[in-house]
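Just passing along the structure, written as structure tokens.
One protein chain omitted, others in place.
In order of appearance the chains are A, B and C, and numbering begins at 1 in each one.
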Amino acid sequence: MELDAKSNLKTKLNRLELNTPIIAASGTFGYANEFDDFINIKNTGAIVTKAITLQPRRGNIGKRIMETTSGMINSIGLENMGIQEFLSKIVPILHNEKINFIVNIAGSTTEEYLQLAQICEENNIPAIELNLSCPNVKTGCIEFGTKKSSLYELVRETRKIFSGVLITKLTPNVTSIGEIAQAAQNAGADIISAINTVRAMGIKLNFSEGKFNFTKINGGLSGKAIKPIALKAISQIKEVTEIPIIGMGGISNFNDFIEFIAIGADAVQIGTANFTIPTICEDIADELSKFIKTNGFKSFEELKAKIREDFNNG
Amino acid sequence: MELDAKSNLKTKLNRLELNTPIIAASGTFGYANEFDDFINIKNTGAIVTKAITLQPRRGNIGKRIMETTSGMINSIGLENMGIQEFLSKIVPILHNEKINFIVNIAGSTTEEYLQLAQICEENNIPAIELNLSCPNVKTGCIEFGTKKSSLYELVRETRKIFSGVLITKLTPNVTSIGEIAQAAQNAGADIISAINTVRAMGIKLNFSEGKFNFTKINGGLSGKAIKPIALKAISQIKEVTEIPIIGMGGISNFNDFIEFIAIGADAVQIGTANFTIPTICEDIADELSKFIKTNGFKSFEELKAKIREDFNNG
Amino acid sequence: MSVKIFRKIHTGKVVELTQAADNLFYIKIYAKNFEIVPGQFVSILCGDLTLRRPFSVMDIDKNTFTILFKTKGEGTRYISNLKSDDKINFTGPFGNGFNIENKKSLLIAAGVGIAPIYFLRKELQIRFIENKLIAGFLNKFCIPKNLDIDLITTDDGSFGKKGSVIDCISEEIIKFNPQKIYACGPLIVLKNICEKTLNLKIETEIAMEKEMACSIGVCRGCVIELKNGKNATVCKDGPIFKGDEIKWN
Partner (left out) sequence: MSVKIFRKIHTGKVVELTQAADNLFYIKIYAKNFEIVPGQFVSILCGDLTLRRPFSVMDIDKNTFTILFKTKGEGTRYISNLKSDDKINFTGPFGNGFNIENKKSLLIAAGVGIAPIYFLRKELQIRFIENKLIAGFLNKFCIPKNLDIDLITTDDGSFGKKGSVIDCISEEIIKFNPQKIYACGPLIVLKNICEKTLNLKIETEIAMEKEMACSIGVCRGCVIELKNGKNATVCKDGPIFKGDEIKWN
């Protein structure tokens, strides 16, 4: 079942066309039709595929996820099939099933990002999202997204190569996300998405027979706990940029969605909440559609204008 | 009632002597004996008084606190009585009641911090905590604690003036907290405390009669939600510094306390949890004391060594 | 460890929870020897929530007290799901309480603001202080049951007098000629009342509300501005303020 056409949730962010402003976030929705068991994927705005690297990667060994208070930490380590297998096995499915998709790419060097962008360009990938939370092995493993100069460089070079929609995904683990966002905009990004996970550590302890047993995980925090951090980050980005923003971080219901739109997001992504309520992307779209109709708005665009107006006046 | 002397929770961090390793955090415990109704304050390691500025301050107007999922945002705006009234009205109480205390100081310019340090020196304040989450009005309101050069400068100058225990409290809102911690150590801080609140924004919305009503707050996030962020920050600080660390951020029970000790904290502070369970500082000390006795340790020092050993081997 | 005596932290027990009206409940709590005066409040721990929820006490009896609460968000939902015999962790008493004087008093309540006013009224009755209680509600489904109220108004006229409680204050003042007014209700109602009584120079006390974290004056989260230019905490300096000391914006 497709969303009622009349509901008019269609959204355009620069050249990116979306059926609904609710997108499934990278790493939480698989590569293509994995959520078929739960929802009609065509009713998402788009899906962002799990981060793809140049070569296949095994990912981290040991503990990869830990629940924390109102959130979770993940340390998957970019396990993925690599761009070649992605192109040959997954992209055909995406095309066949007419799933609107954005390819999240990750590298350990600038060159890797550029090669990935090149391959995406050659294969007519419509949109890519640069995952800049990856450590740059050439600069002592500092995340790409934390230095504005290197980020600028990376986005600018990618822009030269890639003609599709270029989304830059920012990490919140910086002193000033506004500066970083500006660099991304100046370098030619079409859209900014934020936030990626928050740098975190989780520990579980257990004391038995006179000994402490600790399980630990270093990774990225996501889920409801980070929503206030995400809202702040996005409001900071909005303050200094003009390009569209895709907001995310802890969104788990319709109210959360409205909050993100209010502070400046033009669309949102949903990550962790897909695990909790696997129908959430469609549920929020449904509620949005109903809300628009019940309250006499013509479209999401009109509702968005009203939300922004009321927010800025209140 | 004082804690059982045999329990031996006494802790020494450099020159800072504590009855227990559990300290009440600044801004959440008042100035002196306000928690008398709930606990015997002498059973805390120390109390860190609410941030004091040179002049009295009115603080922010409007909404100052908002609960968020597993946490809260505060935007008190440094309301306080100013150092002079603090010295004349509060310090005598602290002395009379033999409360071990640390004075948290805050300024809008380097000069203000130095004047405060000077006044504390002249008045024999035993320990100060530099609250570096304050915006520096001279540099476009960037927080003092976010630039390592200016932080270094500030701590070094304070060190020259103040001969008591100098604690530097770090903000988590930086790209690399390790670098900042190193600067604090190099500048002569005796102890590092971390983390202050996480930059955040809270929104409550309500739709009625065709209009959205938003309540918003920009401030600092604290409480359980930030614990994984705090643990990570402290482990990063521990990696690159040698001076003692006072850890905090979302601690609300005995297990949390052990986790912070495991990753490198030598003592902890408890903030938000004082609001939830106003006896928490004493409750955790009690549990710690019992744990030490039940499991055959001689002292907290010995337990700490065991925790660290098991953590580093596990 | 030696036994601690915490004066202001208590573990009570739910005696019973009863529906008072739409989204409105009475909860009666057993707490041995707990004492509190009209206008003071307690702060209830609600499951895993970070902040305790403040509630005025509406009635007190030997070893029990009663709260009237409206379900709003997570905290009140938690309380409304409590069952008889469940434990309830609360702190208090907090705040200053009403100043009870031997003056003919008009008591004005709007909505759930009836709670502290009703407790005050009981105290006035005990002391034989002449008083009249008027209360306004949205509609008849919002009127808490089993209360003895002298005049009820409803916005939609579905019970009692039609209109807002504010509308009939002037008339009531003329009719009853009180020496003192006590009021509790939404901010806008209180502001309105205070403007009227300030003009008429009738001594007024109002019960304020603001988000709270500590309930004891240390976090400075619940601060309001006074006309004298000072800040006051609702939790400790209030929640009862003189009608003419508050700076309304």
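Some observations on this one:
We take it that contacts are C-beta pairs under 8 Å (C-beta built on N, C-alpha and C of every residue); 3 or more make two chains touch, one makes a residue touch a chain.
These numbers were taken from a predicted model, which means no experiment stands behind them.
In terms of the touch definition stated at the top, the absent chain reaches A within the entire complex.
Check A:I65, A:C141 or A:A305 against the missing chain and you find that the one touching it is A:I65.
In the full complex, chain A touches the omitted chain through residues 1-4, 27-31, 34-35, 37-40, 50, 58-59, 61, 63-67, 70-72, 74, 76, 79, 223-224, 272, 274-279, 282, 286, 289-290.
Note that only the chains that are shown with their structure count from here on.
Without chain B, the contact network of the other chains breaks into the groups A | C. Ranked by how close its C-alpha mean sits to the mean of all protein C-alpha atoms, the top chain is B.
Averaging C-alpha coordinates per chain places the centre of chain A 46 Å away from that of chain C.
With centres defined as mean CA coordinates, chain C is found 35 Å away from chain B.
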